[in-house]
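With one protein chain withheld, the remaining protein chains of the complex are depicted in position.
After this line comes chain A, so read on.
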Amino acid sequence: MLEIDAVTCTKQDRCLFDSLSFTLHAGQIMQIEGPNGAGKTSLLRIIAGFARADEGQIRYNSTDIRDDYDSFAADLLFIGHKTGVNQQLSAYENVQHWLMVHGAQADEEEVYTLLAKLGLIGLEDVPVRTLSAGQQRRVALVRLWLNQAKLWVLDEPFTALDKKGVAMLQTQFQSHLDKGGAILLTTHQDLTAHFAQLQTLALEYRL
């Protein structure tokens, strides 16, 4: 599904990784590990198409993502460090806005049920800036339940989440994998759930 072909990235004269190649198939989950500064986020941003690799190619279904970015984007769900949740809007408004710009629609009840499931009951209509860090992250993670993207690219999805939240997220990962999706994530924690199709990629800090 996703092929990373000889990707090289250099930042401030430091080579983060060079000629990195791997393939991610449908139904697979890949965890990228490495110390701070090893280039995990840079790699994810290159794969999501935000940054350009110095060399190499990212292919999605055998097409270079740069050639047809819009259809790649339709299959991509990216949640980064900066989650894209507006601080002034409420959780409900944030979710609805995100759905609209991603070509999806959900009725009010569905969104409220999901927000309640994620422990945001009673907090749906207050500005997100008044919520705690973990709750703000949950507002962004609602997207995992409301998308039809095949490829999930998640940068540190467990940051600020409590144990219950981490477990719930991993259950959702499993159901995405069962539906034939693929997940690429970075995390410093070990995944607590057992995934049959787990691959690990270790990036090392290079000088």
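We take it that a contact is a pair of C-beta atoms (placed from the backbone, for glycine too) under 8 Å apart; a residue touches a chain by one contact, two chains touch by 3 or more; residues count from 1.
By definition in this document, contacts and distances are computed from a predicted model.
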item	value
Name per UniProt, for the chain absent here [options: "ABC transporter ATP-binding protein", "Small ribosomal subunit protein bS6", "Molybdopterin oxidoreductase" or "Heme exporter protein B"]	"Heme exporter protein B"
Residue in contact with the excluded chain [from A:6, A:74 or A:116]	A:74
Of A:10, A:57 or A:86, the residue in touch with the unshown chain	A:86
Candidate in contact with the missing chain, chosen from A:6, A:100 or A:133	A:100
Contacts of chain A with the absent chain, listed as residue ranges	45, 48-52, 70-71, 73-74, 76-78, 80-89, 93, 96-106, 110, 146-148
